[in-house]
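Below are the structure tokens for one structure; questions will follow.
The other protein chains are all here in position, but one chain of the complex has been omitted.
The letters A, B and C name the chains in turn, as written, and every chain counts its residues from 1.
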Amino acid sequence: MSPLDSLLDDLVAANRILTGLGVLDGFGHISVRHPDRADRYFLSRSLAPELVTREDLQTYDLASNVQDGDTRPPYLERFIHGEIYAKRPEVQSVVHSHAATVVPFGTTKQPLRPIFHMSSFLRTGTPVFEMRERFGNTDMLVRNNAQGAALAEKTTGAVVLMRGHGYCTVGGTIAEAVFRAYYTQVNAELQQRAIALGGDEVTYLTEEEAKLSEESNRSVMARPWGLWKAKFGLKQ
Amino acid sequence: MSPLDSLLDDLVAANRILTGLGVLDGFGHISVRHPDRADRYFLSRSLAPELVTREDLQTYDLASNVQDGDTRPPYLERFIHGEIYAKRPEVQSVVHSHAATVVPFGTTKQPLRPIFHMSSFLRTGTPVFEMRERFGNTDMLVRNNAQGAALAEKTTGAVVLMRGHGYCTVGGTIAEAVFRAYYTQVNAELQQRAIALGGDEVTYLTEEEAKLSEESNRSVMARPWGLWKAKFGLKQ
Amino acid sequence: MSPLDSLLDDLVAANRILTGLGVLDGFGHISVRHPDRADRYFLSRSLAPELVTREDLQTYDLASNVQDGDTRPPYLERFIHGEIYAKRPEVQSVVHSHAATVVPFGTTKQPLRPIFHMSSFLRTGTPVFEMRERFGNTDMLVRNNAQGAALAEKTTGAVVLMRGHGYCTVGGTIAEAVFRAYYTQVNAELQQRAIALGGDEVTYLTEEEAKLSEESNRSVMARPWGLWKAKFGLKQ
Partner (left out) sequence: MSPLDSLLDDLVAANRILTGLGVLDGFGHISVRHPDRADRYFLSRSLAPELVTREDLQTYDLASNVQDGDTRPPYLERFIHGEIYAKRPEVQSVVHSHAATVVPFGTTKQPLRPIFHMSSFLRTGTPVFEMRERFGNTDMLVRNNAQGAALAEKTTGAVVLMRGHGYCTVGGTIAEAVFRAYYTQVNAELQQRAIALGGDEVTYLTEEEAKLSEESNRSVMARPWGLWKAKFGLKQ
């Protein structure tokens, strides 16, 4: 199997893994940048992630134009992916989710912060993208390149929250983007519980702890990825 | 397969989907209006939704009298359906549920409001039907046409909450009524979490955002419906 | 199949149903009174409820002495059952559970109250059995007839909470005791959420509503019972 084949199989697996982990339901998506052409990325056609197969993948340029004359309907919000790839050359994979534990944080002034070591990547901040600021009242979807670019501008770290909508995570690999999408969800649940117990007196990771922890986590990221592929990746 | 056959298959599937999504358990029901006769609707006989098959469907007139001499026991609360169809000609499908995240909202002064784009249909308001106002102490069930009509009068938008009981959603199609029943449940969970984090300072969708979002959602409603049919619709 | 055979099959099914519904885990139990001998009851030997089969059932007198020379270890807390049957002639079935949503109510001054119509049986009150009052410091288990009798005395209605331990429900049939065990669990979850939203301003059922609702529920109790038997009752 070619490296590209293997990467695309991983993209299919990631769709099912993210559903299995409760990060995605009927909505949300994950993409990967083309390994040989930095100006192309792969994303499923408009489809519930759980149903995605290799045949459903489409190729896009960074303006999110579909390539190869593929006429099947694309996700309305593909611009999220294209604009983040354009803005962030080091990013290789992008997840967009509506996970229930995370959305509430984007609607309040309570910042999402790293409360345990698995989510230390949150140290780079969890800015909230408020669509209304630049675009006024919209249908909340990231529907064009201008909106995608505004979101990408806000995406300065590993995670961006989208008010009244969801969040995105980025990664240097599919596994990292998935890991971050999952542990953002877990961190939100832990933080919600901690705030209910301790109010403002919750101890979060220090900046230095989070930095050291994030480096350390990179060395073990293959472990959950292997598990998740075994559990969810091949399910029909 | 005739359009009517296909519609009734969808009604059976919807019973199983709503159970799979946790919207219904042993109680609750979904109906669809007859596509060719606006004065008739279809609803299962009294049965747990998960067990409903094509053979269990009954035909009712809008006074909720069973047709065709069918003598099998009907749901006690069929009047919910009949009176809403009588009052709201555009409604084609009605769901009644006791979902656990939603019931608490009907018992407090905290209004259920659209907190994310998937539940923008809540923009038309979530009035609380207080049976006691007009009927005094009852067994809480909507047991006759007068009670059904009072509920229908309160059902001015997509959703009506029933104090100490549950809620109903209506839709222009089965898929829309199911979509709304599910995302009402999700919105209630998100809003409960957001209030715990931010108290009164939670940002909800503006009226205009919700309106634009609802129009937009109509174009993607087929995606979760297809997924749900594939996952739950055919399960025995 | 004789009526007794059918009753004992239902007792086995109820063990699995209560596990399937999350009311029981490795601990807790359900019994039924002998239909022909009011001074006898049936209960499994000490075993996780999920594993109970017909062969595991034992017969007890109301002092909770095992009959027929059966030497297999019994549940330590069988006295709960014997003493409730002795005190309450109309009771035919008893459930004892540690369900997670209910235990917290027994540890605070927040009374568990009927918040929706399915749990209207809570109208008869949810007294808290405080073992320490009469027996001082114990291992919290109901280990003898004196402790069982004290609990039975407190069990004036459908449900009794046990501080730091769990709760019991009683019923006129196995199906009713199971129904009440399940909806006590559901009510606790709904009430916890409602209090978080509305504090002291939560609307509960009035006494009259609850009374009417309870009568009404008796007529539909067979519906979830049939569903639960189909879903969980026969699982290995």
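Worth pointing out:
Here, a residue touches a chain if its C-beta (ideal position, glycine included) is under 8 Å from a C-beta of that chain, and two chains touch if they have at least 3 such contacts.
Being a predicted model, the structure only gives us computed values, none of them experimental.
When the full complex is examined, the chain removed from view is found to touch A, C. Remark: the omitted chain is touched by one listed residue; of C:L4, C:A38, C:A63 or C:L76 this is C:L76. Of the listed residues C:S2, C:T71 or C:N137, the one in contact with the hidden chain in the full complex is C:N137. Residues 115-118, 120, 186, 189-191, 193-194, 196-198, 201-206, 208-209, 212-213, 215-216, 219-220, 223-224, 226-228, 230-231 are the ones on subunit A that touch the missing chain. As for the chain not pictured, it touches subunit C at residues 25-27, 46-48, 50-51, 76, 98, 100-101, 103-105, 107-110, 132, 137-141, 163-166, 192, 195-196.
Rule of thumb we're sticking to: only the chains that are shown with their structure count from here on.
Traced through touching neighbours, the fewest hops from subunit A to subunit C number 2. The most central chain, judged by C-alpha centres against the centre of all protein C-alpha atoms, is B.
Annotation: the subunit A:subunit B pair of sequence copies touches via predominantly different residues, less than half of the used numbers being shared.
Remark: rotation between subunit B and subunit C after Cα superposition is 90° (nearest 5).
Mean C-alpha positions place subunit A and subunit C at a centre distance of 46 Å. Rounded to whole angstrom, the centroid-to-centroid distance between subunit A and subunit B, based on C-alpha atoms, equals 32 Å.
Touching of two or more other chains is recorded for residues 196 of subunit B.
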